[in-house]
Structures are given as C-alpha cells and as structure tokens.
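Missing here: one protein chain of the complex. Every other protein chain is in place.
We call the chains A and B, going by the order they appear; numbering starts again at 1 in every chain.
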Amino acid sequence: MFKEVDFMKRAIFPLPLFILPEGYTRLRIFEPRYLHMVKSALKDNTGFVLCTFEHDTPFNISAQGCLMDVIDFDQDDNGTLLIDVFASQSVQINDVYQDEQELRHGLVSDCNAPYWYKDSNNEIGKHQRLHDSLKDVFSGNPELRVLYKQTHFNRLPWIAARWLELLPISIEKKQQLAFETNFDNLLSFLHTVINNEFA
Amino acid sequence: MIKHHPSEDLLVQHCSASLNASLSLAVSIHLDMCPICQEKVAKIEAANANVVFNDKQVLSPNEDKDNLELLEEFESNVFDLITSDSGIDEVYEVEPVSIKVNAHDYQLPRALTRISHSKFTQVGKIARSRVALDDGALRSSLLHIDAGGEIPEHTHTGFEVTLLLDGEFSDEEGNYVPGDFIWQDGSHLHTPLTKDGCLCFTVVSSALHFNKGFSKLLNPIGNLIY
Partner (left out) sequence: MVSQQQSPRCEPKTGKYTAMPDTPSTELMQSLIAVAESRDKKAFAFLFEYFAPKIKRFGIKQFGVEAQAMELVQETLTSVWRKAHLYNSSKGAATTWVYTVMRNASFDMLRKMKSNKEENISEDIWPLLNESQDTNHEYSDHLEDKQIKRYLDKLPIAQREVVRGVYFQDMSQEQLAMQLNIPVGTVKSRLRLALQKLRNEMGDQHD
C-alpha cells in the first residue's frame, strides 16, 4: 500500500533566500502578482510557499520549500507592503504551473527535509557555544528580536537552523549543508566558523 | 533628414562587437546622430542578451561540473577581490572638442574626442587628418573639403565608408546631410562635390585607384587623401 499523502494547492514565491522550518523573515511585497498572493493567503487562511529561487529548474522553483504564515504586516515610508512571515512546515513542491499573471502555483505536501530538524536529539550538550553565540546575535539585533515571536533556544536543531540561515555563505552551500549532509557535519561546520573548533 | 543608414547586417555586427574598430566607430558616430538606428540597436542588444543570459540553456553535465568548480574558486578569490573595493567608476567626462580646419570651426563627434588624429594635410581643396587607430588594413580619416571642392573620380578595390559629419555634399546619387552613412564597394564610381564645404569621417579598406587621366599620375594621392 502507498501512504496517503495530502496535497494542498498553494501559491509559490521563489526568492534568493534560504529559510528553514520555524524561521521568520520579513518580505517587501510590491509586484502585483505577489500582492495578489498575499491577499488570498490572508483571506483564505492558506498561507503561501516560500522557496529558494533556482537558476536551472522549471519556473525557478526548488524542490523543497516552506509553508509560510503571514503573522504581521506594515508599510514602509514609500507605502510598500512589508509582511512578517513564519515558516510553519517544510513542504515538497510538485506540479508547478503559472497563472495568467505569472504567479506560480503548485501541489505541496508535508516533507521531512531537512530530516535532522525533527529527528535529532534536542539536547544542547557539548554545543553550548552555539547556543550562547546565537543568543548574543539575537540580543545584539533588535530586528531579529522583533521578528521572532517565538524562540526555542532549548532545542539544538532550532539553533543550528537559525545559524544556517544567518551565516554569510551562498544559498547553494546552505542547501548542501541542510539537505545533503548529516547533522554531525552541519554542527562541525558551525563550530569551525563560530568558535574556530576543529571538532 | 538622414536618408542613408548602416545596413541591418552592419548594425547586428556592431552590437556583437564583430566589426572592425574603425567601422564600429563610424556606426557609433552615426548612432549618436540617428534615433531610428538607436532604437534598432537597443532591440538587437536586448535580443543578444537574451540569447547569452537566458535561463533556458541546459548545461551539459560536464559544463555543470565546471561551473561548480568555477564558482567555488571564484567565491573565495575573485568575489572578495572585486568587492573588497567599494569604490565606483565614474563615466568619463566628454568635453566637446572643437577643431579648426581652414578657418572653419567644427565640433568633433563624441566618439572621436578621446582618440587622437594627425595634423591636417592639405592638397588643393582637400585636407585630411589620419585618425590614430591601429586597425589592420583599415584606415580612418577626417576629410575636409573646402567649398566648391571635389574629390577626383575613383574606384576602390575594397570598400569605402563616408560619414558626413558637418556641411553637405552631393554626388551622382543625390544630396547628403550630416549623419548620412554611405557604404560603397569596389564596383562603384563616384565624384562627391560640395558647394559649401564639409567635414567627413571616412573608412577605407585599401588604396584608391583614380581613373581620370591626370589623377592617374597622382595615384599616390589616393594614399594621401584616404
């Protein structure tokens, strides 16, 4: 028997940006198609899917994305819409098409990538330094504190995911670290960058 | 109104930088004077950009691997090198340059302001200055003809481009105005004549052959004039 999978039709917003489950980000929305997307995401309470903009895939869509909830909105000085969004879950994206205003849609389903996010031990253990330095980053950046309505500093995968989002490396590298290597490799990478440890 | 334009083919080659420098310089001067060709060139450049930069080209696996390596190497080297300097390059200032030929004042086209040219050499009503552009067999010149002047009838073994910069002239084909871009090849015979005087930019591919009796004796003059 095949496992039943629930597919949902969602609008998709590909951007040169990397986000993992339980991450927050702020977006500036000014293109009509994406304004439309935000409107219906709020009206129908469906959210939308944020995925990494790829150069070499159909419709520039990456295979994995995050289902985003719009949790706050604002305007900048020029009247452009700003929305704060929260990645509620990781999704797999299938059957993408474009509508007449060039907004992409696809069938999305729950996905456990990156697999380590839910499956790994939450214990901070010997990774206290990653915890402390991320806390420092949050306390040093009011914008992050405003953006993050909820933090989970007691969970190691949450800490690793936030560090991966923040690090100044290419999106391609982040994807490799998140999806193509194991959790130990990722932690070792973070230690090398953050406290110069060769674990 | 400008009636004579570079051919489509010439414009296409100009946009993809496959013309010789002298010819591209001539096309560039024409473009500054001709909104019609400016529009055409904008379209050609956009189309070229699409071919080179669209995302539809599928990389072969081999190329893809190369790209990865290329980017990895670049990420650490060239990217840092480029962005380590946050300065910007301002576009060069184009101060208009005036020249005086036989008591006539002319303003040089923008494209020629930074490229030097020799002193004018006078033979009768014709004065010529060579544009200092090293371009193989091609020679570019500024050619000034005094009022009432005429260039002896000649043919070419190659081609000749005459771009009227200022003044007017006429030949067997009709009258010409500034901006007119005239391409002639070896088969052609012509005798340009100017009532009021003119300044032209010319590009020739090889020495001229003069056909009329006396001029034949002066064949070296071909090398002098063009």
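What we mean here is this: a contact is a pair of C-beta atoms (placed from the backbone, for glycine too) under 8 Å apart; a residue touches a chain by one contact, two chains touch by 3 or more.
Predicted model only: the values in this text are computed from it and were never measured.
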Remark   = Given B:2, B:21, B:99 or B:193, the correct residue touching the omitted chain is B:21
Note = Residues of subunit A touching the missing chain are 15-18, 25-28, 31, 53, 55-61, 63-64, 76-77, 82, 92-98, 102, 111-115, 133, 136-137, 140, 142-143, 165-170, 172-173, 175-177, 179-182, 184-185, 188-189, 192-194, 196
Query = At which residues does subunit B meet the chain that is not included here?
reply = 15-17, 21, 24-25, 28, 32, 38, 42, 45-46, 48-50, 52-57, 59, 63, 66-67, 70-72, 74, 76, 78-80, 82-83, 85-89, 91-92, 94, 110-115, 133-136
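The rule we apply is simple: only the chains that are shown with their structure count from here on.
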Query = Once you find the CA centre of subunit A and the CA centre of subunit B, what distance in Å lies between them?
reply = 54
